[in-house]
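Here's the structure, in structure tokens; my notes come after.
The other protein chains are all here in position, but one chain of the complex has been omitted.
Let's look at chain A:
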Amino acid sequence: MRRAGEVLLVLLAAALVLVVAWTVPWLRFVLTIALAKGLAVLGILLLLRAGQVSFGHALYLAFAAYAIAFGAARVPETLLLLPLAAIGAALLGLLVGLFVVRYREIFFGMLNLALSMVFYSLLEKFYSITHGTDGIRLPPTTFAGQVLDPETQGWAMLCLALLLSILFAVLVRIYLASPIGQALAGIKTREARLEFMGISGRRVLLSAYVLSTLMAGCGGAVLAMTTRHVTPALSYWTASGELVFIAILGGSGSVAGPFLGAVAYELTRVYAAALVADAWQMVLGAVLLLVILFAPGGLWGMGRALVGRRRQA
């Protein structure tokens, strides 16, 4: 019964996204970007469960985005580029993860930040390859060999982002309920005990880290193919901060939180920028402040509390 309710909720949310994108066409792009970022934020949520915050996850997003940019110049096929870019990001995540999972808290966060800034510098400095801060423009990508008109292409990207979001949300939920997922939460409260039970805290964190980079990679790939323009700014530390911001905004209590947060974030940004062009960051800051002060469970926690109160009444 509960599971049926959840499936219904997911289908409703997906339908809502499609309906909004259909009625307000320019929001289709915004929603696709929101879902792409939501994928990366889902990875942040995973690490938050272990009590760790990465201030450098934009690295994986940017890595996959540039992989798509370089790949699209040769084989512009979405269904080939996306998995390759995501797996590439995950492999990089494994390599970096082997090193960073030895550290906790501020050291974990800052090491991730440092590595993402190294990547940013590489993108910026190697002008002959990356075109520096100008970035790279992407040709339109094909879907299973089909060349789509821009309108259909936009819908295809949104549907792809939606499918990936649902797929990974389900996957993360299963992972979190499993022994490893529970051990991951144990890293936050009593990591030493894990070792005395024969579980390696580092390996558990590494598994979550690689999964998080895989999702960031998927997000980056969708982002690149949707905006069709990649710049080093994707890897700048503020981009990573944005992911953490969205995670807190959406709430870490549920896998729905990141997507809820990402959609709210992008919409606030778009409308705030239109309303008060010079002060949209201030609006975002105020929103986050309010969430932290009055709804520490984020938007998801707020929604749940409201539903709970209505049920009681």
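Throughout what follows, a contact is a pair of C-beta atoms (placed from the backbone, for glycine too) under 8 Å apart; a residue touches a chain by one contact, two chains touch by 3 or more; residues count from 1.
Heads up, the rule we're going with is that contacts and distances are computed from a predicted model.
Would you mind picking the UniProt name of the chain not drawn here, from "Anti-sigma factor", "ATP synthase subunit b", "L-lactate dehydrogenase complex protein LldF" or "ABC transporter ATP-binding protein"?
Listed in its UniProt record, the absent chain's protein name reads "ABC transporter ATP-binding protein".
Among A:4, A:144 or A:197, which residue is in touch with the absent chain?
With A:4, A:144 or A:197 as choices, the missing chain is touched by A:197.
Tell me which of A:88, A:109 or A:181 is the one touching the absent chain.
Once the missing chain is taken into account, the touching residue is A:181.
Even though one chain is hidden, which residues of chain A still touch it in the full complex?
Touch set of chain A with respect to the missing chain: 174-175, 177-183, 185-186, 188-190, 192-200, 204, 207.
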